[in-house]
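Complex shown without one protein chain; remaining protein chains in place.
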Amino acid sequence: MDTTRFKSKGFYIPGIITLIIFAGLVTLPLFGSLYNVILITTLLMYANLTVSWVLFSGLTGYMSLATAAFFGVGIYASALFLPITGAELPILVVVLIGGLASSIIAFGAGALTLRLRGIYFTIFTFGLVVLIMELLNWWELSVNKILNRYIMLVDNNYIFYVMLGLFVLVMLTFFFIRRSKFGLAMRSIGENEEAASHMGINVTMVKIVTFAISAFFMGATGAIWATKLSYINPHEAFKVLISFLPVLMAIFGGMGHIYGPVIGAVIFAYLQETLQTKFSEIYMLSFGVVLVLAILYMPHGLVGLIQKVWRRISGGKRVHT
Amino acid sequence: MYILEGEGVTKYFGGLAAVDGVDFRVDQGEVVGLIGPNGAGKTTLFNLISATYSPKPGIIRFKDIDITHKKPYQICRMGIARTFQMVKIFGNLPVIENVRAGAFFGKSTSVSSANATKDSLELLEYMGLSQVANTPARDLTLANQKRLEVARALATKPELLLLDEMMAGLNQAEVAGAMQLITSIKDRGITIVMIEHVMKAIMNVCDRIIVLHHGKKIAEGTPQEIATSESVIEVYLGEDHHAGSE
Partner (left out) sequence: MPESIVNILDIAIGGLLLGGIYALIAMGMSLQYGVARVLNFSHGEFIMVGAFSTLTLYTVVGINPLICLVIIGPVIFLIGFLLHRTLFHQLSLRAPNADAYAASSILASFGLLFIIQNLALLGWGADYQAYTYLNFGVSIGGAIFSANKLVILGFSIGIGLIFYIFLARTRTGKGIRAAAQDPATASLMGVNINRVLALCFGFGAAMAGIAGVLYSMRIPLNPAMGTQYTIIAIIVIVLGGLGSIPGAFIGGLILGIIGEVVTSIDPSLSMAAYYFIFMLLLLVRPKGIFGK
């Protein structure tokens, strides 16, 4: 009975809508303006980061603030291998390198820190962003004497398709992991890690592997995103805000459903893109106000999800009654 | 060969020995009761066996294999499953998913999704939880949450089952049901070690009883021997007189 759960009627309608949206996206460069292609690329970038974040933090309940670190590592992969003087490697290989480099860092950081509980893990991941940024900054300024790195220009449609490809991959990964044995292990960890470990789940391994998978998509997204930026430096590549935005987008969209994080990311990224250039301060100000008001007056859809994450953050093991 | 064996098992918290040089042996197929006043170190001993903590010093063997420094998930895959004094179910997951998690990751490592579901449904049937298979586990009654924990533990296909105060907080009828359940699990060939305060249950279902007090083993024997042991009576009557009151 349980295996038939996904073949219910409710599955078809969202499936059809997904297909229509997907078809629209694939053909976008044919009918859309350049502005729209660039805009949708940006929305997809945020969607990739948000879904990748939910993939790890949403399921296991460990709140990671390392998104900016992995995204930045990806950006730097492009800066190193796709300089303005000409590509040293094919773009897709660089995207892969960006993803793998982030994965490896996540694997190492995860092995060290995922035994930490709750808030310490969150603080550590937050620190990781600034640590990598500061070290890189020192290396660039003191060792390489390079202020900015210039990245080669890439066709906007190409960037769009790579971003879309990553989006499809991350969504498929999220979709199948949620439904797999592995996803069940992650949700068990999110519910009660101690019980999960006593039921034969290698909780450390599951957490580290998922953290690395999530970091892969963040790094790959950073690598392709970098080709949209003309130049970068450590401060541009590692912005702490990038760690927070996916959290906020995921929470607004709701993490209970696979489309939630995407919807949250698309709405926020769209508003940001259309309002920020003209009214930067006003936009960010209203962003703050909306955030505070939403937390106060939209508790449903927020609190339940936050709770699980927070249970992990505070390290509290509360008894279910 | 004993299924479970401990030598000089000790665990300090700060300067206090929660479990102090305890030796124990459990035979295949037995139901062993672990009793003692609150704070005697019973749950700590369970945590040592199931690898939440490591004994220091001391050795624990499972079927002659040293498991002293194994991790909880390895212990489980070797064939030791447990339940918790304070239930630790996956509250937001449906009942069936709780059990499926056990079936997937327990003793046998590669289980197909269909088999995990089939085994889980059978276990729910066995536990009388079929009607609530798709209910979120947090919505069950306490008695059913405890049964769910047992079902989840059994889904890992254990040879040894550790039950931590399965009957605490249950009413008379539920206690009777739980006693029946234990006998029936024993009949499946699973060895059981149980911590229990409900004396009626302990006396009726256990083959042998180990008594802990202040972290030390003070007595061991059949229910009759324990019931008449002077040192045990002294410990229990000296503290609070709730033995057999439920």
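Think of it as A and B in the order they're written, each chain with its own count starting at 1.
FYI, a residue touches a chain if its C-beta (ideal position, glycine included) is under 8 Å from a C-beta of that chain, and two chains touch if they have at least 3 such contacts.
Source: prediction; values computed, not measured.
Enquirer: Considering the full assembly, with which of the depicted chains is the omitted chain in contact?
Expert: A
Enquirer: Which residue from A:85, A:142 or A:277 sits in contact with the chain not drawn here?
Expert: The one listed residue touching the chain not shown is A:142.
Enquirer: Out of A:24, A:90 or A:288, which touches the unshown chain?
Expert: Counting the whole complex, the residue in contact with the absent chain is A:288.
Enquirer: Tell me which residue among A:64, A:78 or A:113 touches the hidden chain in the full complex.
Expert: A:113
Enquirer: Quickly run down the residues of chain A that touch the omitted chain.
Expert: These residues touch the chain not displayed: 112-113, 116, 119-120, 123-124, 126-128, 130-131, 134-135, 137-138, 141-142, 240, 244, 247-248, 251, 280-282, 284-285, 287-292, 295-296, 299, 302-303, 306-307, 309-311, 313-314, 316, 318.
Just so we're on the same page, only the chains that are shown with their structure count from here on.
Enquirer: Would you mind pulling out the distance in Å between where the CA atoms of chain A average out and where those of chain B do?
Expert: It comes to 42 Å between the two C-alpha centres.
Enquirer: List the residues on chain B that touch chain A in their complex, please.
Expert: 50, 52, 71-73, 75-77, 81-82, 84, 86-93, 96-97, 100-102, 104-107, 113-114, 116-117, 121, 133, 137-138, 142, 145, 152-153, 156
Enquirer: If you look only at chain A, which of its residues touch chain B in the complex?
Expert: 1-3, 181, 184-185, 187-188, 191-192, 194-203, 308, 319-321
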